[in-house]
Each structure stands twice: as C-alpha cells, then as structure tokens.
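Excluded from the complex is one protein chain; the other protein chains are retained at their positions.
== chain A ==
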Amino acid sequence: MDSAPVGSDMAAVSQATITAEIAQAACAYAAGGAAEPRTRLDYPSYRSSVLRHPTKDLHHADPEMLELSAPVFGERDVAPVEADLTIQHGGDPIGERIVVAGRVTDGEGRPVPRQLVEIWQANAAGRYIHQRDQHPAPIDPNFTGVGRALTDEEGNYRFLTIKPGPYPWRNHQNAWRPAHIHFSLFGTDFTQRLITQMYFRGDPLFELDPIFNSTVDPKVRELMVADYDHNLTQPEFATGYRWDIVLTGHVRTPFEEEQ
C-alpha cells in the first residue's frame, strides 16, 4: 500500500474523480500538439507525486565520459538460477506460472548485451513480501517475488515467475493497481538507467490507474504492456509473455563513429 500521509479529504477522493482527472489530462494532451514521449513527473492524480516532482525543466547536459559508460555486471553478480522466481523456497508457489522474456535494445535498435535486469513483484494474491504492505491477502511462503538476470549477447532476458495479482493502495478510495512487474535496467550508458513497470495486455484497471496513465501518450504507454506469446508458452508447464524494452538513444562517441 502507498502509505503517503493522506488527509481524510484526500482519502475520500473517489475513483470517479481520479478517472475524470485522468480523462481530462488525456484530452488536454491529445489537443496539445507537443509530443510527450516520457512519463510526466507532475501528475497530481498520483497524490504522492505532488511534492516529489521538480517544477523546473530538466536541464540539458552533454554527457561526459563517465556518463557514456555504465556499471558492469557479470557472473560474479548474478547466478542463472536467480531468474527463476519459482524455486526460491521449499515448495511451488501458488498461482499461474509464467515465462516473461524479451529483448533489451537501445534507441537505435542495438542489443544491450550482458547487462543487469532486476525484477520485483507481488504474489498471485497481490501481496508483496514487504513489511509496509498491509494488504490483507495471503503471503505465499514459497514466493518472494525478487529476481535478477543478465541479458545474453543479443540482449535477451528470460524470467520464470508467477503472474502477479492486482492490489489495493491508498491513493484514493477503492484504488487498485493493475497487475504489474517492476523492472530495473541498465544500459551501456549511465544515462540509459531505467526503472519501470511491465503490465499485462487487457487489464481492466488500466484506465483507472494514475501511475499507468502518468505516461500520457497512449502509444508510449503501450510500450509497457506485455503480450501473450504462445511461442514462449511451455507445454504442461507455463504460459508465456513477451516484453521488449527499449532504452534511450545511446549517444555515439566519435570513437564509435570511426569504427
């Protein structure tokens, strides 16, 4: 649950009010002209963002050498078994076993090889193993919901996990998050650092959720939605979802241009 210090007035805000705010922001964006490919930092329907977004424009910087490189992760950091979230305890976790796989590329389509991907998520009942999660749904003793993987030489990653459930939070009255998996990614440049959430196609909670809709461009929002992929489904074992991730445009250095 989002335990922001919400006053009783805020807690009383209805889903209808939030939905109307979301629709109004979408209308204004559609009529506005200028494309917004990034998530909006100032999106007051997510109440906790009100005091936590910068009010000044992000300031342009040309990357220095440091920012054109990124931390290196490897076999010393991540064991292959960490990509399987279903075998971290003595028994099988409850829920729908799923494969989540895809490819990490930069803005120019180049794969991001041998880089770290971290995920965390609620269990099938919508409950996190986190002391701040007060949602009265069962904890699964066989599921922690944390995984790590390294991309392969072509930028591919693959996790085996359990489909997370939606969960309630305290942004407004009867607020529910669409089911999602949190993803953390590194690129080849420091500037490509990304933390985002992967959603599942067709979730009925999409239009009600201020976090999902803080990415105001509908086409860009689509990039966070994983598709069912029967090619990833394993017979008698797990259904498959494909989700490709594009990091920001890697800035070419003069050295690379010469090659």
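Basically, a residue touches a chain if its C-beta (ideal position, glycine included) is under 8 Å from a C-beta of that chain, and two chains touch if they have at least 3 such contacts; residues count from 1.
Methods note: contacts and distances are computed from a predicted model.
You can't see one chain of this complex, but its UniProt record names it "Protocatechuate 3,4-dioxygenase subunit alpha", from the set "Molybdopterin-dependent oxidoreductase", "Recombination protein RecR", "FAD binding domain-containing protein" or "Protocatechuate 3,4-dioxygenase subunit alpha".
Which of A:70, A:101, A:162 or A:238 touches the hidden chain is settled by the complete complex: it is A:70. When the missing chain is restored to the complex, the residue among A:48, A:86 or A:151 that touches it is A:48.
Counting the whole complex, the residues of chain A in touch with the unshown chain are 1-4, 37-41, 43, 46, 48-67, 69-78, 105, 107-109, 116, 118-120, 122, 128-130, 132-133, 144-146, 148, 182, 184, 190-191, 193-197, 211-212, 214-215, 219-221, 223-224, 245-251.
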